[in-house]
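Have a look at the structure that comes next, please.
A protein chain is absent from this complex, but the other protein chains hold their places.
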Amino acid sequence: MAPFVLYLSLALAILMIVGAIVVVVTKDLLVAVIASAVVDLVLAILFYILQAPDVAITQAAIGAGLTTAIFVVVLRKTERFEDD
Amino acid sequence: MLAIIGWIMIYIGAIFLFLGALGIFRFPDVYNRLQAGTKCTTLGAFSTIVGVGLVNPPWLPKTLLIAFFILLTNPISSHALGRASYKSGVKLWEGSVVDKCKDFEECHKKEEEE
Amino acid sequence: MNWIIVITLIGLGTVLTILRMAMGPTPADRAVAVDSMTTITTALLVLLGLFMKRYIYLDISLVYAALAFIATLAIARYLEGGV
Amino acid sequence: MIRRLFVLVLLIIIGYFLGTAMASIPFGAEKVDVGPYRSVGNYYVDNTVQETGGVNAVTSIVVLYRGFDTLGEVTVLFLAATGLAAILALTRERRKLKKEKPSLIMRVGTDYLFPAAIVLGSYVFLHGHLTPGGGFPGGVIIASGFLMLFLAQWRYKVDELGLKIIESLAGMTYVTIGLIGLFKLGTFLGNFLGKGTPGALLSAGIIPVIYIVIGIKVGSEMTGLLQNLRETTENE
Amino acid sequence: MSEAIKTFFSPSVLGPEIFYGSSVALFLIGLYMVLVKKNLVKIAIGLTFIESGVNLFLISIGYVWGKTAPILNKTLMMGTPSKEVVDPVPQALVLTAIVIGVAVTAMALSIVIVIHDKYGTLNISKIKELKW
Amino acid sequence: MVSPILLIAIPLFMAFSVPIWGLISKKLPKLVPFFTFAITTAILVSLLPTLFSGQQGFNLTSVTIAGIKPPYGINLTFGPASAFFALIIQLVALAASLYLFEYEPPEPAEKFYMLFILVVLGATGMVLTGDIFNMFVFLEITSISSYALTAINKTGHSAEAGFKYLLLGSLGSTLFLLGIALLYGSLRTLNMAQLSLYIHQGHLDPKVLMAVVVLFIVGLGVEAELLPLNGWVPDAYEAAPIPVVSILSGVVAKAGLYALARVLYTIIGIETGVLNLLLIFGILTLLSGELSALRQKDIRRLLAYSSIGQMGLIILALGGGNSPMAMVGGLFQAFNHAIAKGLMFLALGIMAAGFNKWDMESLAGVGKAKPYTTFLFTIGLLSTLGLPLFSGFWSKFLIIFGLVHSGQVVYAALALIGSVIEVVYFARLLGYLYGKDPSEELLNSTLESKKGFALLGMTFLAAFVILIGVYPDFITNFILGGTAELVYKSFYISSILGGI
Partner (left out) sequence: MGSRLSKFLYTAIVMFVLWLLLTSTFNSQEVIAGAIISVLVAAFTHERFTRKGLANLHPKRVVCMVLYFFYFFWQMVKANIDVAWRVIHPKMPINPGIVHVKTTMKSDFGKLMVANSITLTPGTLTLEVLGDDMLIHWIDVKATDVETASKMIPGVFEKCLKEFLE
């Protein structure tokens, strides 16, 4: 792993944490779902960088679409905003 | 030779990808961001990916396929987003010149009634 | 050197889209940011595949390119009241 | 507020303990080897080609060396689909939502992408032993193809009975393959087909067969799951 | 000074911080969401985060500096592959774990739909029938 | 070719095939669980003679899967402990599947039967497997099907209980996975025997060992109903359908218990001081369960808390593992608890059938309205109390003596106090059941005569309770062998990995 890939993965890891924090902070569940899609996406890249293509492809296939769609459908059936 | 062309394409692509992201960051409203997001990232990704194929010619068929998929899916998703934001009532930027949405919808209602 | 410049540019692009995702006033803005990010990421994955010199890694980018728009489609359909 | 502080303190403690435990596992270090093959990973990598004929060590592990896990994994997914259908079964009648129709571009675009997604999924699960991927991602890609149609086509539906039958036949086939191994070789899930030349499509014994079964099963299960989830409310 | 920066950013120092650190952070964020948040959908997202954190940790256990993916090609098959590739076992485990995570998420969300149907809310503290 | 693997393969095949049977006839799926469990029980019984042959009086066979030798492939271990727990699971499942003949499950019925088979399958797998990650997979099969079965009534109440269970359960199993990750990271193997050997040789960093112990106890404690993690138990027992409840207490909890014992005894090893942790957890669980049971009006909740208390007692006994006597008592108690609680819940289901009220007031006097069912219920209750002539007597006796013997007098005294509390609330319950006159509603709902098959299953369990109470030698072989298998690591290791 060349150093610049390491820096790249550092940046990606920070981005992933930012996405996760957005999920925690927001009151709009749709935004939470979008941000968790970002977390899934970055996770797949990290798997890729860690030389795990099989896992990356599985994470990509699930994270790109399926989980987001399931969450979105559930939001449609329930409600969109979190109340205190 | 092919490799040099490939690298040039990769550079162009990277620059366009960066500019697209910058556009998404800078532009004032959803529709303008979509403009930047769709066009620049599509061309950028297309150019980068085909460039990779040129640098390493045995990879060319698959890279072309990836580029083709991007070319096909990106406009659909940005259209979907644009439509969604105008249906969900996202306002245009104040500096916008014209908004034909109302005319359009009225004209359509008439058509449906007819 | 080539690698550093190219990857830095693309990485900066990813950072900018994520910032828009974190800031974006409406959910539509965030969705736009995520959509572009998937495209940028696909390019990044292809580049990394070239860097690692493994042909097999292209499959992952292929899956991404073909499927990533479904998430956007789902979010868009939710926003316009479909699903 | 007190609860939040308490949880934060708890998290810091957990993080500290996890961190200290993790720190004693060096990241990126050479795999430890005390005796002959103390690390099972090394054994798998060195022997996958001779023993299974599969080039992709991960899929050899998933299907043959640790094939029982995969049987369990398929069962878990089956369970999720079944459980979801069971829990949501009666919620189906109520609430009608007004829904926006999808636009022409989405409809036509997904029409063209759908067969491509199916071919891509089949490619991924057929080449599980050669390239990254395998039954599960392949099945998910196929299900994503159907998901596109669910999202972008007005009132698209899949025949539920057909899905159910495909799903259970695929599951039974998987167990039957295992039982054939038991009766032919004396071990469950034994590799009773030839190894072939490593790197060719028809190689690695039962890996491709099992991946085809898993791909079909996962595809139908996920499609059924999505359909069940979507249909708890009716259109209009 | 540049020496200090170099040692700080050298792979052996930076590596574990990135991958272990981000997996622990993801794990803790998920745990925080599960313990503190009142919204059922958020709790479900928190569960997926916890699982992702553990998956990332498992994968980073298997990584070895400078080695490639455990998919052999002709050159790798010639020598001793275990000297060239990373540990494949954690990857096989994570494949299973990801599937299980999806199953649990789907299950949780289906229960969430039923709860919302019966009580009309997603907020735990408003559901008073059972003690939480 | 009879092999323990069939105990898992056949139920799996049958579970997948339920929709196909449903196509042929609507009635057929109802029969599938019973036939499946009948076949598996027969297989298990036919395997027993080979189990108890050999020089030590029992032997431990390792069955490979896909023909790969243990450290590299997954293996099933079929020794006395595994066979003992598998037997418990099969017996309870058989009785519950007989109950299903008379039970109208919530729609869609097919899915209910599939889930029912799969939960037992998962528990059997957990008990038989010799690979720690495989145990995680089967744990997930068990727990996910339990979540679905808990929530299957589709009332708000059951959905809530299901979510609670799901939250704790998936949190627990993720922590278990994290523990496995730590173990794999340090030792690079997943086979239990190999792990045990390496830990015994001291290859594991003590910090990691500490973290792993905590993670395993927390992870498996959800299924084993340990104290801070058993919040789901009363709600789930109250909200789930009755046959499911008997499965939860008789099968799922036992599988969790076995996993806990296997992981702590065989892998970690008792020399590391795990036992003190177990003693503390056990006594807290026992006392909290029994004390909470005192206040309950709803019989299902009462039995749920009593179940928690019993699990606490078993874990306490496992913690007294320094003296094999307490351990023997613990395993015996696991058997009794599974059979007796399964019996009590099934009988309770028939007592309240066609009536659907579960508190003591409305079920008062049921002893006069439905004498036979209430009699069976009472047998289970007395056995749980530990009266002589019932099987529970021997186990409680052994546990308390074993604790005293290993020097844990305080714990033994506390366990006795727990038993006394148990007597108080069960006596009150018996007073309600027999002492009052039945209400009109209860008399009208007398359907006992129509429940033939269900009563057959329960009679079968009650016969076991009394048979073993009078003649405990019947399963002594099992229990002694099981104790030896769990405690003596070297035997386990050498049986699986070959001579060392």
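The first chain written gets the first letter, and so on, giving A, B, C, D, E and F; residue counts start at 1 in each chain.
The definition used in the following text is that contacts are C-beta pairs under 8 Å (C-beta built on N, C-alpha and C of every residue); 3 or more make two chains touch, one makes a residue touch a chain.
In this text, all values refer to a predicted model and were calculated from it rather than measured experimentally.
Taking every chain of the complex into account, the absent chain touches B, D. Shown as candidates are B:I10, B:I49 or B:L65; the residue that touches the absent chain is B:L65.
Residue-level contact of chain B with the missing chain is found at 16, 19-20, 22-23, 26-29, 31-32, 34-36, 38-40, 42-43, 58, 61-62, 64-65, 71-72, 74-76, 78-79, 82-83, 86, 92-93, 95-101, 103-104, 107-108, 111. Touch with the hidden chain on the side of chain D covers residues 103-105, 107-109, 111-112, 114-116, 118-120, 122-123, 126-127, 200-202.
To be clear about the criterion, only the chains that are shown with their structure count from here on.
More C-beta pairs touch across one of A-D and C-E than the other; that pair is A-D.
Computed centre separation for the pair chain D/chain E is 17 angstrom, with centres defined by C-alpha atoms. If you average the Cα atoms of chain A and of chain E, the two centres end up 10 Å apart.
Under the contact definition stated at the top, the residues of chain C that touch 2 or more other chains are 14-15, 31, 52, 54, 56-57, 59-60, 62-63, 66-68, 70, 73-75, 77-81, 83. Residue positions 11, 15, 19, 27, 32, 57, 60-63, 65, 68-71, 85, 87, 89-93, 95-96, 99-100, 102-104, 106-107, 109, 111-114 of chain E each touch two or more of the other chains. Chain pairs recorded as touching, per the definition above, are A-C, A-D, A-E, B-C, B-D, C-D, C-E, D-E, D-F, E-F. Residues 7, 10-11, 13-15, 17-18, 20-22, 24-25, 30, 33-34, 37-38, 41-42, 44-45, 48-49, 52, 55-56, 58-59, 62-63, 65-66, 69-70, 73-74, 76-78, 80-81, 83-85, 87-88, 90 of chain B touch chain C in their complex. Within the complex formed with chain A, the residues of chain D that make contact are 56, 58-59, 97, 124, 132-134, 136-137, 140-141, 143-144, 147, 151, 222, 226, 229-230, 232-233.
Only residues 1, 3, 6-7, 9-10, 13, 16-17, 20-21, 23-24, 29, 32-33, 36, 39-40, 43, 46-47, 50-55, 58-59, 62, 66-67, 70-71, 74-75, 77-79, 82-84 of chain A touch chain E when the two sit together in their complex.
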